[in-house]
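Of the protein chains in this complex, one is absent; all others appear in place.
And now, chain A:
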């Protein structure tokens, strides 16, 4: 049997953490794009579009991410679309992230006073101009802290991709445990690495929230 030092374990975990970060970024950027499109669809006057989007949001917020991952991995394969753990994880996480982000952003847009829309319309701006010049700039400042905060949820969400065999931090932890028989040390380290990734982001979100509150007073 090969002996593993603590450093070996830590180094391998840190190498695996790259995939956690990568997957988080993909989910966050992809989810952001889709979420933005959903947001626009929800703001348009079309009622059916709004209803479809809120159905989508409810569907992804009301079901576990794990089941979404299973559906993307095992489910799509049976429909004839071959998915690797990579695509399945990226797909499921993007859909999940987009649902939450569009909901967060919709709340931010809704918190812009109605009068702002009306004022913009009375200046003869069309829908896109109202959004671009009047509403979104105001909503954006409100949206930054919760969006940053949600990044923590995405990073934690990537841990579930381990279940469909995507080798990121959690999966690597399981594999190293099997090789070293030191589950206590390994999972403690895994948790600490996640903490090191997430805690600074949480702090940033909180600091942003505080400055925003101060600016509003």
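Please note the rule applied: a residue touches a chain if its C-beta (ideal position, glycine included) is under 8 Å from a C-beta of that chain, and two chains touch if they have at least 3 such contacts; residues count from 1.
We take it that contacts and distances are computed from a predicted model.
Student: Which protein name, taken from UniProt, belongs to the chain you can't see among "Amino acid ABC transporter permease", "Aminomethyltransferase", "Ni/Fe-hydrogenase cytochrome b subunit" or "NADPH-dependent glutamate synthase"?
Tutor: Options "Amino acid ABC transporter permease", "Aminomethyltransferase", "Ni/Fe-hydrogenase cytochrome b subunit" or "NADPH-dependent glutamate synthase" narrow down to "Amino acid ABC transporter permease" for the missing chain.
Student: Would you indicate which residue among A:30, A:146 or A:174 is in contact with the undisplayed chain?
Tutor: Only one of A:30, A:146 or A:174 touches the chain omitted from view, namely A:174.
Student: Consider the whole complex, including the chain that is not shown, and state which of A:6, A:37, A:77 or A:140 touches that chain.
Tutor: A:77
Student: Touch as defined at the start, partner being the missing chain; which of A:29, A:59, A:123 or A:212 qualifies?
Tutor: Once the missing chain is taken into account, the touching residue is A:59.
Student: Contact with the hidden chain only, please: which chain A residues?
Tutor: Touching the chain left out of view, chain A contributes residues 58-59, 62-68, 70-71, 74-79, 152, 155-160, 162-163, 170, 173-174, 177, 182-184, 186-188, 190-191, 194-195, 198-199, 202.
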